[in-house]
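Of the protein chains in this complex, one is absent; all others appear in place.
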Amino acid sequence: MIKHLSVTTRGQGLYDMTAQLAAAVSDAGIGEGLCTLFVQHTSASLIIQENADPAVQADLHNWLNRLVAENDPLYTHTDEGVDDMPAHIKSVLTATSLSIPLVKGQLALGTWQGVYLWEHRHRGSLRRLVVHISE
Amino acid sequence: MIKHLSVTTRGQGLYDMTAQLAAAVSDAGIGEGLCTLFVQHTSASLIIQENADPAVQADLHNWLNRLVAENDPLYTHTDEGVDDMPAHIKSVLTATSLSIPLVKGQLALGTWQGVYLWEHRHRGSLRRLVVHISE
Partner (left out) sequence: MIKHLSVTTRGQGLYDMTAQLAAAVSDAGIGEGLCTLFVQHTSASLIIQENADPAVQADLHNWLNRLVAENDPLYTHTDEGVDDMPAHIKSVLTATSLSIPLVKGQLALGTWQGVYLWEHRHRGSLRRLVVHISE
């Protein structure tokens, strides 16, 4: 079973997709199975992270922005903006696809786990995702 | 088919889960298929790495500890210990889920590949994992 999801981003940062993904899983009506989330972009990516303290998300964001700096003289791909090449690198260091088992009809996430789309570009954008759900 | 696994960790480092995962696959009795391993935590993660020379694992561990330092003044999430925010970052840079094809009823790992849980906290903990196996 395939579902198409989207997230409208308003700039860099983590966007919680857990409820949207849980709804897609609930629609599928499968007891035990596997849910795979795939993002169709190379300047946004996926992570599973702590959903409790927003400071974790801010620190993740700031740490990765420091590791993968803008205006690095190493970059030759510069014509799509100072944030584009860093966005591709950040995408490579995180995930383009995530697979989560389904148990009793629900995503088998741990208590403190949320599913996030990570937007790496400064400008907002419509980000498209494809979900595959099977037994 | 869903199986629940766990690993009791005794501090930071790589814990070889290959035999435990292979046993779960063997129980499933599937010839060709897919095995997905998912860790239900955000301060421990999964990798597939060389299983031959233990120095590889030590170097991985030391390299990542240097890249993601404790007591970084950037961190604002500090109330769960000096190793907690680094653990979340390390989890993001590695994997929360891994999928391994099954061939002739076995994990299709390369000769030198082992499956590891990477504990990023100093204190030991019971780490829970969910395995999905299907044709």
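In this document, chain identifiers A and B correspond to the written order of the chains, with residue numbering beginning at 1 in each.
Everything that follows uses one rule, which is that contacts are C-beta pairs under 8 Å (C-beta built on N, C-alpha and C of every residue); 3 or more make two chains touch, one makes a residue touch a chain.
Predicted, not measured: the structure shown is a model, and the values here were computed from it.
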Among B:M85, B:L98, B:L117 or B:V130, the residue in touch with the chain that has been omitted: B:L98
Given B:Q49, B:T76 or B:S125, the one touching the chain that is not displayed: B:Q49
Interface with the unshown chain - residue positions in chain A: 1-2, 36, 38-42, 67-68, 72, 74-77, 85, 88-89, 91-93, 95-97, 99, 128, 130-132, 134
Those residues of chain B which, in the complete complex, touch the missing chain: 32-34, 47-50, 53, 55-56, 58-60, 62-64, 66-67, 93-95, 98-103, 108-113, 134-135
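Methods note: only the chains that are shown with their structure count from here on.
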Euclidean distance of C-alpha centroids - chain A vs chain B, Å: 20
